[in-house]
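I'd like to ask you about the structure that follows.
A single protein chain has been omitted; all remaining protein chains appear in their positions.
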Amino acid sequence: MPNFIKKTGGKLVIPIVIIGGLLLALPLLGRAYYTHIFILIFLNIILAMSYRLLYVTGLVSFCHVTFYAIGAYTSTILAIKLGLPFGICFLAGGIVAAICAAFLILATSRARGSYFFLISFGFLGVMNTVFMQWRNLTGGSSGITNIPPIISGFDTVIYNYYIIFAFTILALIIMYLLDRSRFGAEIVAIGEAEDLASTIGINIVRHRVMACAIGALFAGFAGSLFAHYEGFIAPTSFPMWTTIYILSWCVIGGVRKYWGPIVGAVLMTAIIEYGRMMGEWHAIFYAAVLLAVIMAMPNGIVGLVDSLRVRFSKRLTRVKKPY
Amino acid sequence: MITQLIINGLVLSLMIALMSVGMTLVFSILRVVNFAHGEFYMFGAVIAFFAINKAGMGYIEASILAIATVGLMGWVANRLVFRRFHGKLIEGCIAAVALSIGFQQVGWIIFGPKQKILPAPLTGSVKIFGASVTAERLLLIGVSLVVIFGLAWLIRFTKLGKSMRAVQQDSEAALTLGISVKWVAGLTFAIATALAALAGTLMGTVYNVSPIMGMLPLTFAFIVIVVGGMGSVMGALVAALIIGFQHSLTSTFWGPQFALGLSLALAILVLILRPRGLMGNA
Partner (left out) sequence: MELLKAVKITKYFGGLEALKDLDLSMESGEIAGLIGPNGAGKSTFFNVISGVYKPTSGRVFFQGEDITDMKTHTTAEKGLVRTFQATRLFSDLSVNDNIYVACHIPSKTNLIGDILGLPLIKHREGEAWQNAMDIVKMSGLEAVSQDLARNLPHGYQRVLGMAIALAAKPKLLCLDEPVTGMNGEEIRFMMGLIEKVRQQGISILLIEHTMKVVMGICDRITVINFGRKIAEGKPDEIQGNEAVIEAYLGRSEDAP
């Protein structure tokens, strides 16, 4: 059996249940502030995991936050201008973002890989300009207010927490299945050795289009949830820094294992929030942590865990010759 | 009117040129995209500001001090951080981003949010072709041109320049020729950051100094090295002219936000149609 298709041991079930239980109980225990923070963490987790899909194929994109924004704006505009129900706006947000992503990859398939992040950076800037200038549609720099909630009548932080929590679990399950499928293995292979992947018949561009589109789909969904939760969006809700943060979560958490970006997102979001208490110094604190991690653990936390496990495991096999 | 536009375009182009030449050199020789380049620009202006206001220096001495200090900072940054990422693009970028965040915050803390301006050594204005050109702008144009030509001369004719070009083409071969790649890398970084600081001290007389002043020049520098071609100094200069004038013209009529969007769209177009840039060789 392929290694990554083997079932994970039953020993993971108990920790997951415990964490799940804690997360379910959280809004009832803590202050509303913490509930809000965790909503942001859930959204960040989705952003980080959806970013990973394209990242493992070797393309570093700088515009993931733009897909998030496209989802948010699309969903909002449909809800307010056309009065469509949330479900449709939500789906539209994801689909429009996915279509943009597909076009981006197709248009750039001729440019070399290391230039892709520049193109995506350009895309981010251009879309930002669009959001700022197209006042009739997007409200310009003042943004859009009075966005209808996800489920009307159920608009408190606590209800939104559970809705977003449920979506996050769903998204994680889908991405897990994806990761364990042939497609999931093949996109990792593309990132490992692109020319070899071609040689065995993998259509690199098509896989990248799918990976980016699915990633953007989820980012768009998350954006829609964000918009209808916050009730207000503006270009300043989607700063360039967010896309850099998303990249840093994947790098810090590591992308070789499925759960790496989750660790990165949770850890770094927590650090940012903790850092706020340090007042002026919080950004420096974040920068210092980021720098330290990238210098000491280039494979991310996942890579570190893996290499520790290898070092201590008895499976340092001695290679037996077959002949 | 036209003269005014030309002067503005020239000022912007030259400032962008100073920023992007440094960035493209660093990329072509060290294979690192220095996201923190804008912050070196900012430190140039900030250090000059403090030298003038707190230590009572004149503008010229303050600028020289600022440029030298930032150049040294660049050397140290390369030695401590960037050297281990030579060739590893993603990790180097993230490290640069981390530095950028940290530096900006340091700027906030020591400089404060209020925008201030640097006093230029010359004052008054001159009338050229019917437009009134301030001394600060003239100073900027003059000094930038001198420095850029000086740099071109350095790259073309001096031993250092030749070493830089050798490392740019093939760092291993350069090693076998006895060129100390480490020194070349460090010096290149120092020169690049010094150029950024120079741009900062010059622009600080024309526009305001603030902790976030480096972000826009960084964006411009990116656009320029993309359009001009990564690693090509000539390409960077040409592209800087194009982008600088484009931005100046467009923002006069349609606002700066639109102008920026246009520049970015242009950059994307270049990357799609001609990925190497106008004169790229990387």
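For reference, chains read A and B in written order, and residue numbers begin at 1 within each chain.
The definition used in the following text is that contacts are C-beta pairs under 8 Å (C-beta built on N, C-alpha and C of every residue); 3 or more make two chains touch, one makes a residue touch a chain.
Everything quoted here is computed from the prediction, not taken from an experiment.
Although it is not drawn here, the omitted chain touches the following shown chains in the complete assembly: A.
Between the chain not shown and the residues A:Met210, A:Ile233 or A:Leu247, the one that touches is A:Met210. Contact with the chain not shown here comes from a single listed residue; of A:Ile16, A:Leu29 or A:Ile200, that residue is A:Ile200. By the touch definition given at the top, chain A reaches the unshown chain through residues 1-5, 177-178, 180-183, 185-186, 188-189, 192-193, 195-204, 206-207, 210, 256, 315, 317, 319-320, 322-323.
Convention: only the chains that are shown with their structure count from here on.
One inter-chain figure worth recording: chain A and chain B are separated by 33 Å, centre to centre, where each centre is the mean of the chain's CA atoms.
Residues 60, 107-108, 110-112, 114-115, 117-119, 121-123, 125-126, 128-130, 132-133, 241, 244, 247-248, 251, 280-281, 283-284, 286-288, 290-291, 294-295, 298 of chain A touch chain B in their complex. On chain B, the positions that touch chain A within their shared complex are 81, 84, 88-91, 93-95, 97-102, 104-106, 108-109, 219, 222-223, 226, 257-258, 260-261, 264-265, 267-268, 271-272, 275.
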